[in-house]
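Apart from one protein chain that is not included, each protein chain of the complex appears where it belongs.
And now, subunit A:
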């Protein structure tokens, strides 16, 4: 089975994030494999171990993305393609176009992506890609079974489980709980350096300026308001309850 994995390098959201001049400051930030994509990589490697085949990583991002790719290769992926040509960077629309162009030149049975990237959090790129390729998709998987060409996916549907069947080729996205990603072995790290990592440009992918024009625009980037100290209500219980209901409906406006 030939598996393609969509992988994005994101900053580690457990680290402190600072916004400077309307942008997330990148220096001093730790970059990691987008956690959902890490599940995708793990799932692909497990399927390869079970069914044989190849795992290829596809990624769009600046050259620092190589670090995340090397980690995926160290975990057991076979090769990688990185679109690090800046003219290929845009939004979800362009990302899907770029990935589609990267996918079309290869053979595949299955494409696995993360449910969303923890930086932009749009959850669109993978499903848009399925649309571009004209193949079905099953998103937010917590379990994936493949028998021959039959695919059974368990979806996380807002806390419930939805069981969806499909036939290969299909695109799926990984939700937390799909698996427990392995640590890259140190032997794997040493081998990763020798595995093929190809760079592609807009010219290689034959994409038109139209395909590479973002359809969205980031108007403003700001951090959530810092948490303010809570208020402890005083007085008789009856009054406290009244005040609480009043605050929730009129001051905080969380109850309509």
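Going forward, contacts are C-beta pairs under 8 Å (C-beta built on N, C-alpha and C of every residue); 3 or more make two chains touch, one makes a residue touch a chain; residues count from 1.
Simple rule for what comes next: contacts and distances are computed from a predicted model.
Not shown: a single chain whose UniProt protein name, out of "Acyl-CoA dehydrogenase", "Energy-coupling factor transporter ATPase", "Protein-methionine-sulfoxide reductase catalytic subunit MsrP" or "Cytochrome c biogenesis protein", is "Acyl-CoA dehydrogenase". Only one residue from A:34, A:71 or A:179 touches the chain missing from this view: A:71. Among the residues A:187, A:203, A:219 or A:232, only A:187 touches the chain that is left out of the figure. Seen across the whole complex, the unshown chain contacts subunit A at 67, 70-71, 74, 183-190, 192-193.
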